[in-house]
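Right, one structure below, let's go through it.
Note that this complex is displayed minus one protein chain, with the remaining chains in position.
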Amino acid sequence: MNFFFEVLIGGLLSGVMYALVAIGFVLIYKASGVFNFAQGAMVYFAALTCVGVMDKLGVSLWIALPITVAVMIVLGLAIERVVLRPLVNQPEITLFMATIGLAFFIEGLAQLMFGAQVRKLELPIEDVPSQYLMDNYNILVSQFDIMAAAVCGLLVTTLALLFSKTRVGRALRAVADDHQAALAVGIPLQRIWAVLWAVAGIVALVAGLLWGARNGVQFALTFVALKALPVLILGGFTSMPGAIVGGLVIGASEKLAEVYIGPLVGGGIEGWFPYVLALLFLLVRPEGLFGEKIIRRI
Amino acid sequence: MLYREAGQFKTSYQADGQIFPILQDRIALLAMLAVAVVAVPLLASPYVLSAILIPFLIFSLAALGLNILTGYAGQLSLGTAAFMAVGAFASYNFILRIPGLPVLLAFVLGGLSAALVGIAFGLPSLRIRGFYLAAATLATQFFVVWCLTKIPYLTNYSTSGVITAQPIVILGYAFDTPDRKYLLVLAVVAVMALLAKNMIRSNVGRSWMAVRDMDVAAEVIGFRLMRTKLLAFAVSSFYCGVAGALYAYAYLGTVEPEAYNLDLSFRILFMIIIGGVGSVLGSFLGAAFIVLLPVLLNVVAHSLALPTSVASNLELMVFGALIIFFLIVEPHGLARLWQIGKEKLRLWPFPH
Amino acid sequence: MKRLASIIACITLAASGAAIAQPADQYIALPSYRVGPYAAGGSGFYGGIIDYFNLVNLSGGVNGVKISWEECETEYNPSRGVECYERLKTKNGGATLVEPLSTGVAYGILDRLAVDKIPMTMIGYGRSDAANGKVFPYVFPLITSYWNQAAAMIKYLGDKEGGMAKLKGKKIVHLYHDSAFGKEPLPVLEALAKQHGFELIKIPVTPPGSEQQSQWLQIRQARPDHVILWGWGSMNAVAIKTAQRNGFPREKILGVWWAGSEEDTVPTGDAAKGYSAMTFNTPGNYPVLDEIRKKLYDAGKGNMSDPARIGSVYHMRGVSAAILWVEAIRTAQEKFGKGKRITGEQMRWGLENLNVDEARQKAIGAFGMLPVVKTSCDDHEGSGAVKVQQWDGKKWNAITPNWIVGDKALTRKLLEESSAAYAAEKKITPACAK
Partner (left out) sequence: MTEDAQMQMNEPEAHFGAVSTDGRRPTGPVILDLKNISLSFGGVRALTDISFDVRQHEIRAIIGPNGAGKSSMLNVINGVYRPQQGQIAYRGEVRKNMDCHAAAKSGIARTFQNIALFKGMTVLDNIMTGRNLKMKSNFLMQALYWGPARREEIAHRIKAEEIIDFLEIQAIRKTPVGRLPYGLQKRVELGRALAAEPEILLLDEPMAGMNVEEKQDMCRFILDVNDQFGTTIVLIEHDMGVVMDISDRVVVLDYGKKIGDGTPDEVRCNQDVINAYLGVACA
């Protein structure tokens, strides 16, 4: 039974890491209807910039961090100005393609600036089993994962406060509901988008730091976006709580499936299981966990 | 040559229903085909044939397949490479296990196998749409590659898990040199492009576009959604399957399942978006863009004598920037750009 | 379509324009990758090759014949790799050797080699049965193959336990990249498990392997005596980190050589301390590396941006590859004419009659850096010997003083069977080339 709980908890905590990436997608999709293919590239770019700044300037994490935040904000603003603004009012698929071009550009830029080699990123907390839980409950859980979950919780709370309490947040929700109506009541759409991309950049930085500390800062960080996709299908592209719950469900179920079903069919089912799960779920509820019910009128 | 349609009157609906209603277009196409069939194999170097034109044609075919599904029937898919893999591995097994099976028939059977898989994984499209469907088709991608890695029978128990394409021999004639392979691929692609164009100008094509543009209205008019969507999945997968078989047989030779990874699916998707969603010509232009541009950039970067790692990264950045640039200039893809150019030419020098 | 035609014309021009150059140099095609997920390894490996070439050219080339090369970015993508091969092969009077360092690319050009008469080396990757020169005359999996590595791993683990007999009843986990690469050693491992009576537990990791929590929980529950980590790319660092996260001792993990570079351990911080992996280079410093440092990097002519990477695993692997090639050129020149540029076919002969013994290694300044390599028509591999190295938190150290060779009789048998099946499928009559 302990083993079951270890798998479950490990899965849930992995799910938090997936949710972290998924939130970046949700932010941008909700506000601008863009499926941001470059989110993975941004995660890599953020982490590499942070490590690169530490390396090149020889400064500590705490100095590199604000510099990177500034870089991500500039990047977000630049993306809005150079890529999105000229493409305003274009179909979704065009914007999606533009973010693909963006992904190539960012990947090239990151490696051009800081080189292709793999680097380590050490956060102040070590990735070892928590002794406390081990001693008291005989359950093995990484203390790093617990901290990551806490950071994720903090981030989500901050974002929720930002969106509910500030003017920008209210404008943002208006934009998410209806672009045209928001424009009509005088909300500056472009500024909101710029803010959103900057915020998404910061979310990418948080994800990049945690994933980078976990797996090393390397090109493969761009692949973590793949882990976020089933989460998005399950939770809905427009729902922040959906991203979190979806992450938890996907994380836990894929681990349980791999451990308990995997050995029966030769293993390695983690690659497709979350997608199939999300797919089956969609067949029952096409709008996802928290997506709004789509009523099609004719 | 003057590009004019004045004086070309259509006196029958048959004439008006032609694929290229303008005489000059027909002449240009025939000339191009003649060049492609006669001049190119004679003049082009083996490098151009085997490293540029063959992959270009194969990717065009795959892009055409995806365009049928995404561009015409409106169902976004990220599982293209999986259908290509099914086509390749099925063809391999058919040839291996049925002695004396003609290669072309094996490609058709490979395509049909892909079509069956396409129908199975197209079923969710009846309930799910848009990006949700796209992400769901990723399930196809991962599941198919997983199956190919897991089931040794499919790779004929090869210890390294790869398949080696058998030599292509048709009626005793071996297609073993670049120019022969090129002609074979060209023939297959040309015929299939023609068939696709025919489908698109007939009722089946209209049913796809109707479902794409407004599915409820399509149903009210009498199209059956399920049949239409699944047919689109089947035809699209068939095209991708044949392309996948050609990719293995006429291009790579020895392939592992990994060759048909998500990366390839994405590349094909890029092709149709850059080329033009819902355009046969766009499939070709997009394939040209995605196949040729990196090569061109690579050549240019090398001639600049930059350090290789800098050159490689710059290539990637320029490639990305060009995609964005083209989308800003013409969001509907290269095919639309081409069309606008043609319209201008038709009216030139009296644009008003 | 006109635009397309002009683009093609442009490329043709670029491709053929270079071919007019005087073919005085020994030209080698390097379809390399310096961007993308595997760029870190690619830049080290090709950096090592180019560094050694530059070193040889500084001292006048091979009997006066300078080596030239050209790179082309493949991004580790088979389709782009084939294009690169086709583009590079005709330049400078024709390539006489090619090395893509990518299984997918290598497979994509496998069929073209014999037609083009260009030999390809696959140093430490690709299909193991390609060592049979009767079936694969133009393919050279030099030094060692996956099967010999798997056999050597079991040999090492047996020695560590105090004799092969002690393996009986032990549990060994094979944690592998779920692809052709990870499945390749299975026939060897399964045969050895049967022979020595240990339990083999196979646990696949879905590529790219950025999440391995469930695998390591399974491993922890199975309580194995050893874990073989058959990984590639980012999967390795994640495996080591996840082992740490689950409190699994790294001392019990033995990686393949693609899981045994700085790129695999550095990003894990201290987690990799005590982790060991296979290698076909003995870590350390060698006169040849000092020369590269002094003559190239101090003069600003080094290929890598970071001089600290000299002597790193990938760099040393590149240097070793280049050493073997240069020796093959030298060998071929001795037969076909000293100081003359040799052809691809002659290069093939040189690779097939390679004998880089200890004396030769000493002369090069690389004594002990790689095992003795002696090839023949039957054996395009030439060695099959490996060492085990361990990460101390800063660098790799060899922990086996001698080269380890596994059950070569077994791997030879598998090799014969597998290559015979390939020959039958492709309708090849196995025979040694002249």
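Odds and ends about this structure:
For reference, chains read A, B and C in written order, and residue numbers begin at 1 within each chain.
Rule of thumb we're sticking to: a residue touches a chain if its C-beta (ideal position, glycine included) is under 8 Å from a C-beta of that chain, and two chains touch if they have at least 3 such contacts.
Since we're looking at a predicted model, the values are computed, not measured.
Contact with the undisplayed chain is limited, among B:111, B:257, B:278 or B:320, to B:278.
Among B:204, B:306, B:321 or B:337, the one in contact with the hidden chain is B:204. When the full complex is taken into account, the listed residue touching the unshown chain is B:216, out of B:187, B:216 or B:329.
Residue-level contact of subunit B with the missing chain is found at 12-14, 16-17, 195-196, 198-199, 201-207, 209-210, 212-214, 216-224, 231, 235, 278.
The rule is simple: only the chains that are shown with their structure count from here on.
In terms of inter-chain touching, the protein chains here all touch one another pairwise.
Mean C-alpha positions place subunit A and subunit B at a centre distance of 32 Å.
Each chain gets a centre from the mean of its Cα atoms; for subunit A and subunit C, those two points are 36 Å apart.
Each of the following residues of subunit B touches two or more other chains: 142, 146, 149, 309, 313, 315-316. Touching of two or more other chains is recorded for residues 34-35, 39, 43, 178, 206-207, 305 of subunit C.
Across the interface of their complex, subunit B is touched by residues 1, 4, 7-8, 10-12, 14-16, 32-35, 39, 43, 46, 70-73, 77-80, 82-83, 85-87, 89-90, 103-104, 107-108, 110-112, 127-129, 178-180, 183-184, 186-187, 206-207, 305, 414, 418, 421-422, 425-427 of subunit C.
Touching subunit C in their complex are the following residues of subunit A: 3, 6-7, 10-11, 14, 107-108, 111, 115-122, 127-129, 140, 142, 144-145, 211, 214-220, 222-224, 227, 254-255, 258-259, 262-263, 266-271. By the touch criterion given at the top, residues 76, 124, 127-132, 135-136, 138-139, 142-143, 146, 149-150, 216-217, 262, 266, 270, 273-274, 277, 309-310, 313-317, 319-324, 327-328, 331-332 of subunit B touch subunit A in their complex.
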